[in-house]
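What you see is the complex with one protein chain gone and the rest in place.
Chain nomenclature is as follows: A, B and C, assigned in order of appearance, with residue numbering initiated at 1 for each chain independently.
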Amino acid sequence: MIVPFHISELLTRLRERFDENAINRALMASKREVRRLRPARRASEQSARRFWERILADTDANKADSEMILDPQTVADLPAYDANIENMIGTVKVPVGIVGPLRVNGIHAQGDFLVPLATSEAALVASYGRGADVTAAAGGISAALTYDGVLRTPAFKFGSAAETGVFLNWVVQSAEALKAAAEATTRHGKLVSLEPAMDNEICFLRCRFMTGDASGQNMVTIATSAMCEYIVANAPVKPRAWYVEGNYSGDKKGSFLGLLTGRGAKVTASATIPADIVRRKLRCTVDEMLEYGRVANLGSLLSGQLGAQAHYANALAALFIATGQDAACVAESAVGFTRMEDCDGDLMVSVTLPNLLVGTVGGGTGLPSQSAGLRILGLRGSGKRPALAEVAAALCLCGEISIVAAMAAGDFVRAHERYARHR
Amino acid sequence: MIVPFHISELLTRLRERFDENAINRALMASKREVRRLRPARRASEQSARRFWERILADTDANKADSEMILDPQTVADLPAYDANIENMIGTVKVPVGIVGPLRVNGIHAQGDFLVPLATSEAALVASYGRGADVTAAAGGISAALTYDGVLRTPAFKFGSAAETGVFLNWVVQSAEALKAAAEATTRHGKLVSLEPAMDNEICFLRCRFMTGDASGQNMVTIATSAMCEYIVANAPVKPRAWYVEGNYSGDKKGSFLGLLTGRGAKVTASATIPADIVRRKLRCTVDEMLEYGRVANLGSLLSGQLGAQAHYANALAALFIATGQDAACVAESAVGFTRMEDCDGDLMVSVTLPNLLVGTVGGGTGLPSQSAGLRILGLRGSGKRPALAEVAAALCLCGEISIVAAMAAGDFVRAHERYARHR
Amino acid sequence: MIVPFHISELLTRLRERFDENAINRALMASKREVRRLRPARRASEQSARRFWERILADTDANKADSEMILDPQTVADLPAYDANIENMIGTVKVPVGIVGPLRVNGIHAQGDFLVPLATSEAALVASYGRGADVTAAAGGISAALTYDGVLRTPAFKFGSAAETGVFLNWVVQSAEALKAAAEATTRHGKLVSLEPAMDNEICFLRCRFMTGDASGQNMVTIATSAMCEYIVANAPVKPRAWYVEGNYSGDKKGSFLGLLTGRGAKVTASATIPADIVRRKLRCTVDEMLEYGRVANLGSLLSGQLGAQAHYANALAALFIATGQDAACVAESAVGFTRMEDCDGDLMVSVTLPNLLVGTVGGGTGLPSQSAGLRILGLRGSGKRPALAEVAAALCLCGEISIVAAMAAGDFVRAHERYARHR
Partner (left out) sequence: MIVPFHISELLTRLRERFDENAINRALMASKREVRRLRPARRASEQSARRFWERILADTDANKADSEMILDPQTVADLPAYDANIENMIGTVKVPVGIVGPLRVNGIHAQGDFLVPLATSEAALVASYGRGADVTAAAGGISAALTYDGVLRTPAFKFGSAAETGVFLNWVVQSAEALKAAAEATTRHGKLVSLEPAMDNEICFLRCRFMTGDASGQNMVTIATSAMCEYIVANAPVKPRAWYVEGNYSGDKKGSFLGLLTGRGAKVTASATIPADIVRRKLRCTVDEMLEYGRVANLGSLLSGQLGAQAHYANALAALFIATGQDAACVAESAVGFTRMEDCDGDLMVSVTLPNLLVGTVGGGTGLPSQSAGLRILGLRGSGKRPALAEVAAALCLCGEISIVAAMAAGDFVRAHERYARHR
């Protein structure tokens, strides 16, 4: 009785299916031979078909599956994927819906955007579409990139705090040389901040780079590596060990460092929705939305949320997949702060994302259908990253408005039933 | 000088391109007419072509883009996407690489899995492949689902703490009736825990559901909604407002609630790699990996990471996209704890993910290429969710081993250069 | 330039005073002989005087200091301190101010309390006094203990996840026996929850105890220890190691576990202050306070605060010292959530502390001046802990109201200047 029911229930179910010996046997290492898979660094039809032979022989997948994944169009385009993946067997097709016009009044993003969203979650596109509709009717969304720079944080281990101190003293006095060493590896990357964090005999260097139009994670790795080589060659005390990344930068995961200091782009977006548009298009009142906003803010606090928002991840995952961004960066990018206020009877809504990793060149942005996604936005190529960041924030804002209204109006469940269950 | 350089630098760049008036004008609401997009709830060739007409007229996208996104195969399969998206314009093609065999010695997952990973990040598939190779050579990965249940957390607002107290007293005494009301909406969902959290006149009910083989987020929403309707109809005090979700459950975002109490599946996986395999296949020593592990653990602590791990998000995003999971759930799922220990000279590595949202039915799991992805794993359909969760954890383990070894051996940069720059 | 100025500045100052060799020498271990201090478990005048001989010989302290610390009253009372401290040399005198009447309308605390606060921070007592005045004028503060129980979390390490699973299965099935073993050590402690948390081969047991009127940290340690002894004697698999506390309970430090699940008492308090009292006594308007409240809430979110409040620690530290609580528990107790809302033009303010460690028996509550502090509150002895918890929350509320008003009215600086600088 003092053990939570869901725990005893899980154990009961487990006991019904397995006895202890079965579980012990199941978890033991197995020495039977491993039939290794021969890797293929480059994508080719030959290697893809070789993989499929193995898949068809060894798994539940069938011929239709192989044709679905390794379809003729993909076969034709295989070289286009060459530098983006290994062991390629084809492509997965993620449905794309269009949302818009998303009116963005940004410093860099200006105009009415049609936004491609790749998702398999019913109601998601409709919900963002509603937000875009409401904000456009209100004159659009102000958006501004306010902070920039991708972190890489090499770590150095010494024999004592005294050694670390000598090292850091040298690092700080050699900052310009370190900057030069890092920047020699890249045309677009600039080392704009170098901040040591010392914990006794170990220290981390927070290196912040501006990365041009690339999301920049490889660029900063290479530049930081060059900087570290310079450091190790020239520092008056040699580290016992050093690492190009000390698992401190928040790369691919939520962290308070990213939330507090920014990582990638920091973007803010807001709109003021007139009370009558709220009533007409969102079927609730400004006060009802504010009321829910207060409860939702409390919910985020009481549950120890990293930030305080509803579902940026929905917008970002769908936009990232449709435009060739690194979907793993949803983990760190989908963090931020949504606020709502009464503005003379109208509703001011604001979002801030401190940690947005996007690019308009490099990574997956040049793949065939992903570059098409960026062209739909008009944001493919050089000079477009700040605008993409502002569009992403504006999109998040649409989703926050729509879900808050759905909650406030009691529509949320109905909407999901309507969209997901109409089969 | 007292202002950080990267901030003054960003402002300088901004000033070079825009004056204050230009920025003010840019951010102002615009009253020009909005050309709305007619929504299309169902996917059809007709509506897709209609959207493309607009896209081709209004954006940078061209005919080739439209053929890339709305290719013949996608056109033929449009009805298959019908219940998963609105305003569909086609599909984005995400390259899929294969990793394996991933040997999993799980309670539910047993055997050598070929794992499809959808990503555009060079080196990712190769890195996970290396982890799979190493762990298979060591006899495989133990994995166990240890905790289960998706949270939904409705909120109720009352006039005072006294009213909330009366309400909660009734809720606790009516728990079985509430459970019945919730479970009446679902064949597979079970309400297994109901825990109130009160903050003065507002209270949240943490409802934990077991959800069968679905990831279950819609299921728990509908069940909770029914429970709330029952509550509102029967409670001795009526809430002034109530919401099916009080932004407390951690849905689609990282939170300490999920980390602490689990949300979705909690899975743990581990392997012990003999020292000679470490040396031969990972080109470093057990001690070097442990040394980096200690630094990386410190890095995660000092940076306020939610959990302590390197890059679960890479594994999960790629697996989620390839198998029709909700990619937005990477935000909450990519949280956990990686540990390494010396085990009589060999290397024990362990991962625990408290918050893994996956399903083998529902959502995007039935889409044409996504269901193929699940069939490659042999994990499509009923009864397979626990095994998928164990495979996902085992995959994360492979990535942790590979990246730690790359860091410890100083290989990390070289590997990325090799894979990303071979064009 | 890319290194933050305050870091280079600190290094510059350091270099001005020390060269590298001096620092290296300073940090080195010293082998000179240690003149040990002979410990004295029991407090006696003889041992105190013996310590003072050493102090006077070896330190800057002088005879006046010894008379200040080891004053006649303290000498007379030495036996009273006997079970609370070792190596006793006297007492430190912390000034106590009185606040009130604090009108509390609690479930357990009822009436107008005079509250002793021990602090050396100017303006603190005055500020809390203002809050008490305002809330009393508004009819007092509602307060309720809503959750209870002190955590102790032993840890067990096994050889594998499989062993841990077998162990946990046994633990869950043996819960009643474990409860009995724990409760056999205590008259007042009850084990009311037992929840396992497993991370591969290691598991923690979250044990929650109700502890009667003691804050209960020693009680739960002893009870948990007995439970562990039972476990180790009877479990079907023996742990390789076990610990009565796995550093998981949040004892003496802020943690999201305490924030989320409560530790000690969870208490909530609120008051509604009429607009005219706000204006008259706080010299600002309800709207101004709400406006600051929104900014302050954003501040707490953006800075990654554990909870969201202004300065509970001021109230709790002063109350804890004056009433013999464990002042170290301020670290975990001073966490919570302050909210403000417009209530038909008046101001509703609410505080919730999930983690309050207080007692009215045991610990320092029986010391001569500390028990006087509790008697001033009328809360010394059995049956009074819930009321003390409610009073503590009400006191925190007073401080939040006062500081928010000071910030909103621009009074904050003036008040501190007035009180701190009147010498």
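Following the convention adopted for this analysis, a contact is a pair of C-beta atoms (placed from the backbone, for glycine too) under 8 Å apart; a residue touches a chain by one contact, two chains touch by 3 or more.
In this text the structure is predicted, and so the values were computed from the model without any measurement.
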item	value
Among shown chains, those touching the left-out chain	A, B, C
Listed residues C:Ile2, C:Ile231, C:Ala317 or C:Met340, member touching the removed chain	C:Ala317
Residue of C:Val330, C:Leu347, C:Val361 or C:Leu388 in touch with the missing chain, whole complex considered	C:Val330
Hidden-chain contact residue, picked from the options C:Ala197, C:Ile231, C:Val267 or C:Ile401	C:Ala197
From A:Ser160, A:Thr185 or A:Thr285, residue that would touch the chain that is not displayed	A:Ser160
Among B:Ile55, B:Leu168, B:Val267 or B:Leu356, residue touching the chain not depicted	B:Leu168
Residues of chain B (touch criterion as defined above) contacting the omitted chain	1-4, 7-8, 11, 15, 20, 23-24, 27-28, 160-162, 165-166, 168-169, 172, 175-176, 179, 191-196, 256, 259-260, 294, 297-298, 301-304, 307-308, 337, 339, 341
Chain A, residues in touch with the chain not shown (by the definition above)	1-2, 4-6, 142, 144, 146-147, 160-162, 165, 198-201, 256-257, 259-261, 268-270, 304, 337, 339, 350, 352
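In this section, only the chains that are shown with their structure count from here on.
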item	value
Shared interface numbering between chain C and chain A [over half = same, under half = different]	same
Centroid spacing, where centroids are CA-atom means, of chain B and chain C in whole angstrom	37
Geometric centre distance via CA averages, chain B-chain A, whole Å	11
Centroid spacing, where centroids are CA-atom means, of chain A and chain C in whole angstrom	38
Residues within chain A bordering two or more other chains	4, 7, 14, 23, 27-28, 192-193, 256, 259-260, 297-298, 302-304, 307
